[in-house]
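Some notes on the structure that comes next.
Only one protein chain is missing; all other protein chains are in place.
Letters A, B and C mark the chains as written, and numbering starts fresh at 1 in each.
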Amino acid sequence: MKAVSILRPALAALLAATAGLSAAAGEDYDAQTREMMQSSFKENGIASKYRQLQLDFQKACSALVPPSAAAMKQIEAEQMQTVRWPADGKFFGDWKEGEKIAQSGRGLTWTDKAGESNGGGCYNCHQLAPQELSFGTIGPSLHRYGKLRGSDEGMVKYTWGKLWNAKAYNACSQMPRMGDAHILSEAQIKHVMAYLFDPASPVNQ
Amino acid sequence: MDHKRRDTLKAGGGLGVFSLLVAAGLIKPELAEAAWNKSAFEAKNLESALAALGAGKPGDSADVQLNTPDIAENGSVVPVGVVSKLPNTEQIAILIEKNPNLLAAKFEIPAGTAAEVQTRVKMGQTSDIYAVVKADGKFYVTKKEVKVTLGGCGG
Amino acid sequence: MRKTLGIAALAAMLVGGAQAQSTADEIAKYREMIADGNPAELFEMEGESLWKTPRGPKKATLEQCDLGQGPGVVEGAFARMPRYFADTGRVQDLESRLLTCMETLQGIPASAVVDGDWNKGERKTMDALAAYVVTHSRGQKIQLDLANPQTRRMYELGKRAFYYRSGPMDFSCSTCHGEDGKRIRLQDLPNLTHKEGAIAAWGSWPAYRVSNSQFWTMQHRLNDCFRQQRTAEPEFASEVTVALSVYMAATAQGGVLQTPGLKR
Partner (left out) sequence: MANPMRIRAAVKDGFTEVRVLMSHVMETGQRKDSSGALVPAHFITELTAKHNDRLVLSAQFGPSVSTNPYLSFKFEGGAKGDKIVVSWVDNKGESRSDEAQIA
């Protein structure tokens, strides 16, 4: 109850009365929630109990009050350290493979098996190629990504970094850390890069 | 649940509904239909499906209306309604061109029943749906494309 | 209708152009066409029959089950759940309360459901029983007893669980359900932090899902949300599932139940 504890008691009581749902004094709901997020879950297949523990930035971005601007900056700097640039200096693979990765939302659930290659799930949240009507809107439209943004070195590196670890650019981004969290391989990220930038890719039509 | 009636019917084994009803004296034999049209239901292309229905090359008719959405949110359940404005409509069939078996359902419309049915079909992919109607002994057709989309997160 | 307008407005706003508009209109038409004749009715009929059938080691029916409105009262019970039950000393959702009734009245151990598989055995029985009970709250207003301190505690835990990010994809419930007008692929995502979205969600589960022809309870719905969130698996009727249910139902307080629903 960090949010309420800094309020003067009278104001807290007023808010409590208005909401009708406020905490009883002395209850540490944050700690109880952390305990519950362990005790209510069990391991199933590749989905281990370890997944219930939070990384520092996950914890900061879960609070009812968002982190301060300074805290966000610090998370972003830390996450930037995780970005691994392509070993051979090549940023682009095959856009056709990239399209398959963008379409597939599979992988890492307790019904998936270890060692299978994961999808990127891009269409879950983004519009990409215009002929695919089934696209999500949690993230911005990426239609004509390369065409609109160009493909100078800065844009290419920004996009690679964003795919590798979106938290390096926006601490509490909703986008998974595709490279850093081992969701996609380096080769898969190259294919997705080609899907975004290649002039022949349907994304840029 | 009426277990007794169900068991009675079950005892009929592989007999069709009609045979059972005839056997039970519930309907007169002359109402009994021919058995399930195996060749029509197992047809793998439009031409052979139409041939098995005895429809040959049906003519297009604006009096046959197909009521479906243009886009189905899920291919497992695609609502299909067929209305025939043709007098003496006696049969309505629904075919899905790109399904492994084209013919989905066939309805016999006795006198006094409206030439208007609604059901739900499965579609494996975006395809044309055909409504084939037999009226006054002649066959008519209308078709419409239904797009099948992927709805969820695919996880 | 709210949903129809939502997706239409959203598509127009984000994409512009006639194509997106017509997609939204046609999806709305699709939903309207399948709305009549919800196969959930088949599960409700089965549930009613199961409710009245003597079962388990004690060969008893569930007709004396107390869902909070007194033994045997089904009418309106779901509209007031989850709620605190003095006999178990816990806040229980419909499914966890049905577990209590099956155990105490019929002698069927909770483990038969908790350790079971979806769509099989006693979990399948649970689906049908839930379909039966929630049908008898259809059209009623969601009325949680938020004055109860135990229920309030569960609300606070549920709210925090809703924002709890973890796992390889850093997701929480709020990733998908924290803003208005979002969708995954073509699927509208209700904003569960506001009343309207919470009513759309809590008020239409449990539901028949056309994509797999199954009837899903809220326990099943939440389980699959966590699966897609890439967390470990929540135990059936565990504290987190009840806490999230209290959070959703409390946010939807006063809204009208349309249970059982019909979903993609």
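Note that in this section contacts are C-beta pairs under 8 Å (C-beta built on N, C-alpha and C of every residue); 3 or more make two chains touch, one makes a residue touch a chain.
Computed from a predicted structure; not experimentally measured.
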item	value
Touching partners, among the displayed chains, of the absent chain	B, C
Residue, one of B:Ser61, B:Ser84, B:Asn99 or B:Thr142, that touches the chain absent here	B:Asn99
Listed residues C:Glu41, C:Glu75, C:Asp115 or C:Asp180, member touching the removed chain	C:Glu41
Positions on chain C where the hidden chain makes contact	36-37, 39, 41-42, 45-46, 210, 213
Missing-partner contacts on chain B, residue numbers	1-2, 5-6, 9-10, 12-18, 20-21, 26-27, 31, 33, 36-37, 41, 76-78, 96, 99-101, 103-110, 112-114, 116-123
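Methods note: only the chains that are shown with their structure count from here on.
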item	value
Between A-B and A-C, the pair joined by more C-beta contacts	A-C
Chain centre separation in whole Å, for chain C relative to chain B (CA means)	35
Separation of chain A from chain B, taking each centre as the mean of its C-alpha atoms, in whole Å	47
Multi-partner residues of chain B (at least 2 other chains)	71, 149-151, 153-155
Residue numbers of chain C (touch at least two other chains)	23, 184-187, 227-228
Contacting residues of chain C [partner chain B, same complex]	22-23, 26-27, 29-31, 33-34, 49, 184-187, 210-213, 227-228, 264
Residues of chain A that touch chain C when the two form their complex	20-24, 27, 29-30, 32-33, 36-37, 39-44, 47-55, 58-59, 61-64, 108-111, 123-125, 127, 133-138, 141, 167, 174, 176-177, 181-183
Chain A partner contacts - residues on chain B that touch it in the complex	71, 147, 149-151, 153-155
